[in-house]
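Below are the C-alpha cells for one structure; questions will follow.
Only one protein chain is missing; all other protein chains are in place.
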C-alpha cells in the first residue's frame, strides 16, 4: 500500500513543499524584504534584517504610546476595541512559555482573540496532513499566524505560501516568526532594541525644567548622546549559539558609530561564529572579541567601557558530548556578573538578558536585581509593548493609536508623560 | 475496600448512567427529534438526521449573512457583541484540531468565550467522578457544551440528562455533538451541505445584469437547475468507515431527484455498509456502487456524470491486521484523483473533502488545488460560518442577525453582495 513508510523512498509532499521555495529562500535578504510588505505596510515578520532604523524608531514610538494609554481606563478601553474582531493562531510547535505569553498579552491588549496549537504532533499530522495544509487551515480560520518551530525557514516558506495564495485570489494572512530553529527570532531583537531606545532617551519622571537626568549624566560623561548611535555594546556568554545575540548585533549595525565587544571563551561552540563575524566586518562595524570583562581595549578594562551589556545563558541543553569535554576545561565563571563588576560599569549602562536566566550557572545573581542598571525584568515587559506595536502596524491601526494619543495628550510633553508609565 | 477495581464486579455508576438512557437511545430517530428542540427552536445538535430541508436552507441563509457582516467593521462589531455574555465548554476527549478550531472560531465570531477540556482523563475522573457529574459541572459553569468523544451515544445521553435536569427545575444547557464515536458528526454534514448550497447558487460577483454564470452554464448543461435537487453526487474512497459520507448521504436524501454514486473497492471494510445501503434504499434514492471513476453508468463513465465529488482519505489508522492483508491486494490507486480525471469533470462540479487529506496516500494531489472546482479549502472556512449560524440559532439571536443585515443592505441585491464575501 502506497501510504506506508514514505521516508525511505520518494520525497514526501512536506519535503517537496519546502523544496518548492528553496530558490526564493536562497536569495539575498535585500531581495526578499519587499515581499514581506503589502501596500508599503509591514505584512510578514520573518527576519530581524527586515527592519531599518526608521521602522525601529516608528515601532518604538507606537509602543510608547500603547504603554501610556494602557495606564488609563480610557486608553485601555480604546485599545481593547481596536482589533477585537481579529483572531490570532499561536502555532508553537517548539515550546517557549515566555515568548508565547508575551505574544498572548500583546494580542490581548489590542483585543485580538488568541487560539493556540502547541503540540508538535497535531492529530491532523498523524493522519498524514502536510504542514502547508495545516497552515492553510489556520489561515482559513484566523487573521494572523504567529509561529515558532524548530525548522529553520519554515516561517519564511509560509510567508511565500501566503503571498502565492494572495496572488491567485485566495485567502491569505500575515505570518509572524516567533523563533525558527537556530536562525531567527526577530521580535526578540525588536524588544532588545526597544529597551535600549527607552534607556537611551535619558528621560526621567523627576526631570525638572532646569536640569534633566541627561544633563547630569553629561557632566560625568561629556561624550554621551541620546539614542542608540555612538555607543559601545557588550555581549557576554554563549555568543556562538545565542540567536538573540546574532539578531541584535545585526540590527545595531544600522546605527552610526557603534562598537560591539563580544566577551566569550575562545571555544568553537561558544565564541562568535565566522559567518556573523564576516557579516559585521562587511558592514565596517568596529568589533572586538575578548575572553574576559577584565581584558583591556586601549588600556581600559572592557567592563568600564560598556554603554550597555547583554548577558546570556550558557545553552547547555544544546551541548553535544564534545562540548561537555571542552567546557570542563574552560573557566566559565568569567562569564558571570557580580556586584563588584557591576559597580565598575557606567552609571547609566543598562544590563539586558533575554531570559530565562540559569539559577544553576548564575550568570546574573539575584543580588543584582535591585541595581538601577538591571533592565532585564523591564525588558520582558517591553517585549509585550513592542509586539503590540507590531500587531497594530500589521493590521494598520497604528495611525489610530497615534491620533487617539495626541487627542488625549495633545497639550502635554509626550516624553515626560511617557516616562511616567512603568 | 469497596472503591477497588469496579470493572470485574458490579457495574460502575458510569455504566449505570448509560444504561439509564438505553431505552430512549434505541427509539427511532423521528421520535427523538422533538426532544432536541425547545419552544420549537433548536436546542441540542445530536444527529444530522435532525435537519430537514427547511432548516438546512435557513441555516445556510444565516451563515451567508454572518459571512457578509464579518467583512465590514460595523458588522464585526455587531456580531462580536451578540453573545459576548455566553461561555462555551469545548469538551474534546477525542482529539481533533480541525473541528476544535472551527468551533472556537465560530464561537469567537459571535463573542462567545471558549473554555476547553481536551485531556481524556481529567483529574476529576481519576478521583472517581462519573462522566455525568463532569457534564453537570460543566453545565454549572458554562452556557453550552460542545463535545467530541469516542463513545457513541454519549452526546445523546447528555442531551437527555440536560432535558431531565430542566424538567426537575435544575440548570440545563444545550449540547452540541462534535463527533461521537463512528456514528455521528452532524456539524460536518452541515458544512458539506452549506458548501453545496453556495456552489449551486451559481452566482458570481462578476455576474452582469444581462447574463449570469448560471445562464452560461445552462448553454452547456441545459438540464442544470439551481440548488441541491436534481444532481448526481459521487463519493469516493473509504466509504465504509467514512462517518462524514454517512451523514452527508443521509441528508442529501431530503432533496428531490438526487443520484448517489459510491466509488470504492469491493472490500468489506471500505465499501458501502449494509445498514446505510438499506436506509437509502428504503427512502427510494437512486444509488450506484462502482469500483472506479471509469466504470460506466448508462454508457457514460462516472467521472463525467458527477455534479459534485466528495473525496475521502483511507482511514488507515483504523485498520486492523486483516485489513492490511486485504488492502495489499487491492488497487487503491484508483481512488486517487488526478488532473486528467478532473479535466473530464463538469466545469462547475465542486470537489469536496472533509480534510485532512493524506499526503502519503495522495487522494487529492496538490496540483489540483488551483483548479476552480477545488472547494476543499473553502469548505473548511464554510464550516466556521455554518457553525456560527448554528450557535446563533441555538441562542435565539438569528433573527437579530437577519434584521441587522437587512437594515445594512436593505436596498441591495442580497445575492450579489453575499458572493463578494470570500
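Letters are used for the chains, namely A and B, taken in the order the chains are written, and counting of residues starts over at 1 for each.
Keep in mind that, in the parts below, a residue touches a chain if its C-beta (ideal position, glycine included) is under 8 Å from a C-beta of that chain, and two chains touch if they have at least 3 such contacts.
No experiment lies behind these values; they were computed from the predicted model shown.
Considering the full assembly, A:104 is the residue among A:104, A:117, A:249 or A:375 that touches the omitted chain. Within the full complex, the residue among A:24, A:357 or A:373 touching the omitted chain is A:357.
Shown as candidates are A:31, A:210, A:300 or A:328; the residue that touches the absent chain is A:328. Within the set A:314, A:337, A:386 or A:401, the residue that contacts the chain not displayed is A:314.
In the full complex, subunit B touches the hidden chain at residues 1-4, 6, 12-14, 84-85, 87, 89, 113, 115, 117, 122-124, 126-130, 132-133, 136-138, 140-142, 168, 170-171. By the touch rule set out above, subunit A reaches the unshown chain at residues 70, 73, 76-77, 80, 95-98, 101-102, 104-105, 108, 313-314, 316-317, 324, 327-328, 332-333, 355-362, 366, 370, 377, 380-381, 384, 422.
Going forward, only the chains that are shown with their structure count from here on.
Centre-to-centre spacing of subunit A and subunit B amounts to 42 Å, using the average Cα coordinate of each chain.
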